[in-house]
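With one protein chain removed, the remaining protein chains of the complex are shown where they sit.
Entry: chain A
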Amino acid sequence: MAISRRTFTLTASLLAATALSFGAAAHAQPVIGERAPDFTATTATGETVSLADFAGQTVMLEWTNHDCPFVVRHYQGNMQALQDEAAENGVVWIQVISSAPGEQGYVSAERALELNEERGASNVAHVFMDAPGIIGRAYDARTTPHMYVIDSEGTLRYNGGIDDQPRPRAGDPEPIPYAQIALNAVLAGEAVEMPETQPYGCNVKYVD
């Protein structure tokens, strides 16, 4: 036969790629200064919420995986402090768990709430259970932690890392807290100086 297995494999992958790109086109990539990708999510407490529900409020999205060492490190107090400060300013802080079932970081809704209790993260407004990775892929979330700031008009203002130092060492300069700086700028109605930075940490464990 003139047709090789490779041809078929290629054809099959092309078809798959086409299907995938259609899928991707359905989700707008997050663009700074434009409307943040919409979402409708089931929270750990069983509510169904959409981005539209938070009109008029600043929203902070935090991708998390409680077993990821980088997340563990920031939950030594840094993340909680950020959350508390945000709450004082009326910010809606949302954790998103996009780990697929069976992967690190995947938890039941009850466990997700328990974790925040154990860590003293009392100012998390919602925990999104995103096991299918729909919100994660819509936001192109790549690591835990990966932070996003959405202003009160629903515009995406920040996308990136929590700070600039994956692993600060003794004697290093203080990390530049990118996410906090961005949030403060948005709350103050100012332009975000570095609206996109490199997120670092563990990869988000998406379902295949």
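Heads up, the rule we're going with is that a residue touches a chain if its C-beta (ideal position, glycine included) is under 8 Å from a C-beta of that chain, and two chains touch if they have at least 3 such contacts; residues count from 1.
Simple rule for what comes next: contacts and distances are computed from a predicted model.
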* Asked: Quick one: the chain not pictured, UniProt calls it what, "4Fe-4S ferredoxin, iron-sulfur binding domain protein", "Protein-disulfide reductase DsbD family protein", "Phosphonate ABC transporter, permease protein PhnE" or "NADH-quinone oxidoreductase subunit M"?
  -> "Protein-disulfide reductase DsbD family protein"
* Among A:Phe70, A:Phe128 or A:Tyr178, which one is in touch with the chain left out? -> A:Phe70
* Asked: Of A:Ala36, A:Met129 or A:Val204, which one is in contact with the hidden chain?
  -> A:Val204
* Structure fact -> Touch assignment to the omitted chain, from A:Thr42, A:Gln57 or A:Asn78, lands on A:Asn78
* Structure fact -> Those residues of chain A that touch the unshown chain are 1, 3-17, 20-21, 67-70, 72-73, 76-78, 81-82, 85, 103-104, 133, 137, 142-143, 159-160, 166-170, 174-175, 177, 196-208
